[in-house]
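A single protein chain has been removed from this complex, and every other one stays in its place.
For reference, chains read A and B in written order, and residue numbers begin at 1 within each chain.
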Amino acid sequence: MPKILLVEDNEMNRDMLSRRLQRKGYSIVMAHDGEQGLMLASSEHPDLILMDISLPKMDGWEVTRRLKSNTETKHIPVIALTAHALSTDRQKAFEIGCDDYDTKPVEFGRLSEKIEHLLVEKSVS
Amino acid sequence: MQNRAIMTVRRLIIAMLMMALGQAAHVWAQDSDQSSEYLIKAGYIYNFAKLVEWPASAFAQPDSPIVIGIVGTDPFGPIIDKVLEGKKVNGHPFLIKRLKPTADVKECHILFIGSSLGPHVADTIRLTRGTPILTISEIPGFADHGGIIHLTLEQNKVRFEVNVDAAKEADLNISSRLLVLAKVIQQPGDGRKTE
Partner (left out) sequence: MKLQNLSIKRKLMLITMLTSSVALLLSSASFLIYDLISFRHLLTQDLDTQAQIIGYNSAAAMAFRDEPVATATLAALKAKDDIVAAVLYTPDGKIFAEYAPTGKSAPAVIPPKLSRTGYRFEGGYFDVLHDVSLNGERVGTLLLRSDMREWSLRAKRYAIIFFVFVFASGLFALLLSSKLQRMISRPILQLEDTIRMVSANKNYEIRAVNTYGDEIGRLMDGFNNMLAEIQQRDTALLNANDQLHSRTEELEREVVQRQQAQEELLKAKHAAEDANRAKSAFLANMSHELRTPLNAIIGYSEMLEEETRESGNREAIQDLQKIQAAGKHLLSLINDVLDLSKIEAGKMTLHLENFDVPPMIRQIVSTLEPAAVKNGNVIQVHVDDNVSSMRADVTKVRQILFNLVSNACKFTDSGTVSINVEPVTIEGHEWLRFEVRDTGIGITPTQQRQLFQEFAQADTSISRKYGGTGLGLAISHRFVQMMNGYIQVESEPGKGSTFTVLLPVEVKAETPENPPSDAVTEVSGPIPDAGFNQDTILVIDDDATVRDLMSRFLSKQGFRVIATGNGDEGIDLARRVRPLLITLDVLLPERDGWSVLHEIKSDQELSNIPVIMLTIVDNEATALSLGASDYLVKPVDRERLSSLIDKHRANRSSSSQNGNSSKGPAEKHQQFVPSASARG
């Protein structure tokens, strides 16, 4: 069962997303801020990380950057979840090293597809 | 050398000339000593002619000559001719005639009575009465006798006396200028001398 690390500060979003993903068959680990996210990424070795960008203290970009520069964690695919769909955000996401992004509010179906896609890729590589 | 010679020659010539002149002067002086008196007297006569006025009837024409008659001894000789040659007084030239005592003196304007006629002076003078003749003589006492001009020699100087009455009688006008120079003699009436 693939493990997904969900880094999201909003409790309701966390709740919704985690439950839906669990029902989809993923095991979920949750972090409510960037620091925790980094810690858990190293300790839990998830197969995929869903990164909310609008985090308190350290924002999602920074977290992703650190994850991607850390040899332990850089191989883990990251999907950035951003409230904006601007080209600049998209560009930033890819510059930082996100493997994909999606907009909030999440359209669950779409997100699931992206997750599956990345996990398949990962397993193949 | 040459200059000195020229100088000497010059001096010589000058000396010679001087000598010659001296001689000439001497001679001339000698000559003039003697003849100068009559030269002067001739000159006087000439001057008298100038200072005497004859009446108009005395001359026929304006250029009729002034006849100077000389009677008696002619002391002048050629001198008077020379002196009066070519001269004129008031346009009248001079004509000098030497006359014999008996000649007619009436045509003369001036009559010079020579000393030889001394003793006959009065007569001669009488001859001239009535005629405007200027009688001149050297004869002493001439004026007293009625002669008009008496030439004298005083202190080696020729002087003359003028008898104004006689002149007046002769109808001759004698210039005062002449009278100033002369010793004027007036003969009042009978021949008394007044000076």
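Rule of thumb we're sticking to: a contact is a pair of C-beta atoms (placed from the backbone, for glycine too) under 8 Å apart; a residue touches a chain by one contact, two chains touch by 3 or more.
Keep in mind it's a predicted model, so treat the numbers as computed, not measured.
Undergrad: In the complete complex, the chain left out here touches which of the visible ones?
TA: Checking the complete complex, the chain left out touches A, B.
Undergrad: Among B:89, B:103 or B:117, single out the residue that touches the unshown chain.
TA: Going through B:89, B:103 or B:117 one by one, B:89 is the residue touching the chain not shown.
Undergrad: Please identify which residue in A:71, A:88 or A:123 touches the non-displayed chain.
TA: A:88
Undergrad: Pick out the residues on chain B that sit against the missing chain.
TA: These residues of chain B touch the chain that is not shown: 40, 43-44, 47, 50-51, 87, 89-90, 175, 177-178, 180-181.
Undergrad: Using the touch rule from the top, list residues of chain A that touch the missing partner.
TA: Interface residues of chain A facing the absent chain: 10, 12-13, 16-17, 19-20, 23, 54, 83, 85-88, 104-106, 108.
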